[in-house]
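Note sheet for the following structure.
The complex appears here without one of its protein chains, the remainder shown in place.
Naming follows writing order (A, B and C), and every chain is counted from residue 1.
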Amino acid sequence: MRIGVLTAGGDCPGLNAVIRSVVHRAVAGHDDEVIGFEDGFKGLLDGRFRPLDLDAVSGILARGGTILGSARLERARLREAAENCEELARSYGIDALIPIGGEGTLTAARMLADAGMPVVGVPKTIDNDISATDRTFGFDTAVGVATEAIDRLKTTAESHQRVMVVEVMGRHAGWIALESGMAGGAHGICLPERPFDVADLVKMVEERFARGKKFAVICVAEGAHPAAGSMDYQKGEIDQYGHERFAGIGNRLAAELENRLGKEARPVILGHVQRGGTPTAYDRVLATRFGWHAVEAAHRGDFGMMTALRGTEVTLVPLAEAVTELKRVPADRMDEAESVF
Amino acid sequence: MRIGVLTAGGDCPGLNAVIRSVVHRAVAGHDDEVIGFEDGFKGLLDGRFRPLDLDAVSGILARGGTILGSARLERARLREAAENCEELARSYGIDALIPIGGEGTLTAARMLADAGMPVVGVPKTIDNDISATDRTFGFDTAVGVATEAIDRLKTTAESHQRVMVVEVMGRHAGWIALESGMAGGAHGICLPERPFDVADLVKMVEERFARGKKFAVICVAEGAHPAAGSMDYQKGEIDQYGHERFAGIGNRLAAELENRLGKEARPVILGHVQRGGTPTAYDRVLATRFGWHAVEAAHRGDFGMMTALRGTEVTLVPLAEAVTELKRVPADRMDEAESVF
Amino acid sequence: MRIGVLTAGGDCPGLNAVIRSVVHRAVAGHDDEVIGFEDGFKGLLDGRFRPLDLDAVSGILARGGTILGSARLERARLREAAENCEELARSYGIDALIPIGGEGTLTAARMLADAGMPVVGVPKTIDNDISATDRTFGFDTAVGVATEAIDRLKTTAESHQRVMVVEVMGRHAGWIALESGMAGGAHGICLPERPFDVADLVKMVEERFARGKKFAVICVAEGAHPAAGSMDYQKGEIDQYGHERFAGIGNRLAAELENRLGKEARPVILGHVQRGGTPTAYDRVLATRFGWHAVEAAHRGDFGMMTALRGTEVTLVPLAEAVTELKRVPADRMDEAESVF
Partner (left out) sequence: MRIGVLTAGGDCPGLNAVIRSVVHRAVAGHDDEVIGFEDGFKGLLDGRFRPLDLDAVSGILARGGTILGSARLERARLREAAENCEELARSYGIDALIPIGGEGTLTAARMLADAGMPVVGVPKTIDNDISATDRTFGFDTAVGVATEAIDRLKTTAESHQRVMVVEVMGRHAGWIALESGMAGGAHGICLPERPFDVADLVKMVEERFARGKKFAVICVAEGAHPAAGSMDYQKGEIDQYGHERFAGIGNRLAAELENRLGKEARPVILGHVQRGGTPTAYDRVLATRFGWHAVEAAHRGDFGMMTALRGTEVTLVPLAEAVTELKRVPADRMDEAESVF
């Protein structure tokens, strides 16, 4: 069998672990050939690829990033790819394509699969917001980085009687904020799923100070927003890459709290450190298992599917299911977290 | 409501996170009182306890160990406790007891529950070998410590053309060896669940050297043992605490490999560093959720139960179920791991 | 002997290690009494202090922050303290005062010493900019945190062909940027000591892309600034605490590079995570040695002095020397760093 693999979308610790696992299982386990397309679907369309043997993936298990590169691709070119996908597959001589990526990538993968390409997807997002799988690799690493930051900020906040606002990733789903906030023992957690009332945060801080706990750490997802009327907030300057420059919710909330509380409140915007670097052991194991099972699926002819974690098992789910709905933090998880401050 | 909490058995990162969560949920959420018994069931029998309020659990979330202490208790004294358990509960005025512990503790908990004590157990083991729950807290931390060690040993092995044998914890179940071996990219993994053949390991190393990969790292669970006739091995001197002194399987296997290969093979016995210290974010979240749900169960009157993770949900399972069977690494997980070296 | 100790100024990993060491050496080694003033000089003036015995400092060695708290004090009140300092010392019955702090604190310490207070200072700054000592504790931790961030960002930058601008602490001296930039292998380092030319950075990035290295990481001290005419830059909105909100040099430089290069350039502002949390082993050892030597100095009557590291020795230097000149990165260290990209 000849298998093509590619990585697309934003960075995510564990991508290299999947690539390595695909190659190990395919080459050593099935005597397959594997080729890796460069820069995601772009390489597939532009004919940029290289053979991947055991040596090519040596030493990459613990390395962040992706040895294959990743890049954005316009929808129009993807549609074009879908139209010619049988020819594409034939031109590379591949019997299976394993794209590793997030929601956008999996949607593209589905488009290709519907058009006849033999596809097995591997889901990837540090945001953990793909509904068909219990967890995605990359998420545990992101939560670990954010938690270590909160641990560090807490000692400073406590010693210096200060409020700290930590902004973590999560535009549409608040999983990173939820779990790093719980793990770090944040005193407030603001998620995209539930608009926050600044007055509640002010009250929480004041009550803490009143009972002698003269500090607070608040963990805010970048996609969190204040309840209507609770605080004057509009998105800041948006740059050409869709990022809000200079004044995201973390900065604004710290400024607002400082004004209302009359106490120092400092923002910390963690940013990209959450999505790069060495993956945790958890993420390496999950990524490795996903790679292994994707190869097995290809050998069984289970196409149009995606690997998924359900409980302790890695299973396959239809790509169609995977991308229909964003997995958001449910209300009971928010309640759980809020009551353990 | 008045809740008693205790920790028993070996150390496990996340114990303090459970205690803190129980107190936060009970005191802040339900206006309960909480008392903590010292040194496990001993404190319960000897009347050693202290009140636990919010201040008492301040700052312990990320701390290893247990602020309540832990100690062994003889079966005889436990039986005695069971016989008088209604009186015991009455004497402390507790409406619920939350023991946090491993298999032995949960068996004791079940004995008390059967005798009429209102018990909600919280499972704890770094070995991850309790069958009623997908995962236990402490395990992720242990795997993380072991993986970091393998990462470090690999670079030395590679630069110095050496075989390294890393012995990790796991007497009856090989979960730590399985996952740290996978995450660290060990070239051989030996588990209690499947006797290993030294000849296979020798062959693997020789094949690696033959194709220019002049090093190997082998991850061995302390409870792994050679297949009959594969290697001369008998347990070493056993001390009064049940530990094998000086020459466990890691040491023996390294010596055997050195002899057979004619190459340097060094053992590293990780030991207790795997079970102490700051828990990972994953373990803090799981421990916190277990504590929260144990309190909720107590308030609902769900006694004789134990918290458990099933998929992404924390649920309750009967204590009876929890302790009947050891969760061992299934064959498909071993196959999965073995084919990704 | 009766010794007073206090911590003043910004947070710095290792403060608790000094306090612990002072108490251990004084109480266990000399049978002294130790009291700790709360919130820096404020506690000294307001009479807020507590006895510190061995139990009081148990378990704090590895903890960030300061158990004594820290706060700003207006110059006027300090002068007042200086005027009454003999009375102050008498009122507390202290034979020596050990203030632990940065430049401002040591200047205050000198003022008190000149007025007759028996003072032995301990220098503290994550910025490493006190000229009388080779190194200060806290610096190694800050560099470690910044280096880990650069490590993480590098893999993302490489996989996604991106420029990353990491802003680290250092308003007047660029030591953190210098050493974390070197340790992380940043491709550009901008320090307060040497205005940077944006055109040079643009050229460096373009040359890297031209030779196939399609990414770059630039490490910028918060106090770095562009050479005159090199880039349009003025300090952003300054808040009441003297911090530049929203748009420091890191944000501005990333925006400028993005415009000039026509490539994505993302800023990461590390902020307060650099100054909190568990100190590195290096910082714990240095802090412990400083505490030990401060007590010894007090017992020898070496007042008006400050502990300092010179080579491998901890010595004492006059407070007067310590605070006259800021230790900035010398030109040869900058040349050294710039040539190893």
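As a convention for this text, a residue touches a chain if its C-beta (ideal position, glycine included) is under 8 Å from a C-beta of that chain, and two chains touch if they have at least 3 such contacts.
In this text the structure is predicted, and so the values were computed from the model without any measurement.
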**Prompt:** So which shown chains sit in contact with the chain we cannot see?
**Reply:** B, C
**Complete:** Of the candidates B:Leu45, B:Ile269 or B:Ala320, the residue in contact with the absent chain is B:Ile269
**Asked** Which residue from C:Ala183, C:Val202, C:Leu261 or C:Met334 sits in contact with the chain not drawn here?
**Response** C:Ala183
**Fill in**
Across C:Ala199, C:Ala227 or C:Ala281, the one contacting the chain not displayed is C:Ala281
**Request:** Based on the whole complex, identify which of B:Asp197, B:Glu258 or B:Glu338 touches the chain you can't see.
**Result:** B:Glu258
**Asked** Residues on chain B that touch the omitted chain in the whole complex?
**Response** 7, 10-11, 15, 63-66, 69-71, 145, 148-149, 151-161, 164, 239, 241, 243, 245-247, 251, 255, 258, 264, 266-269, 271-273, 275-278
**Missing-partner contacts on chain C, residue numbers** = 20-21, 24-25, 28-29, 58, 61-62, 134-135, 140, 143-144, 146-147, 151, 179-180, 182-185, 213, 280-282, 284-285, 288-289, 291-292, 310-312, 336, 339-341
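In the analysis below, only the chains that are shown with their structure count from here on.
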**Prompt:** Which pairing of chains accounts for the highest number of C-beta contacts?
**Reply:** A-C
**Prompt:** Is it true that over half of the residue numbers where chain A touches chain C are used by both copies, so same, or is it different?
**Reply:** same
**Fill in**
Separation of the C-alpha centres, chain B versus chain C, in whole Å, is 40
**Request:** Would you mind pulling out the distance in Å between where the CA atoms of chain A average out and where those of chain C do?
**Result:** 34
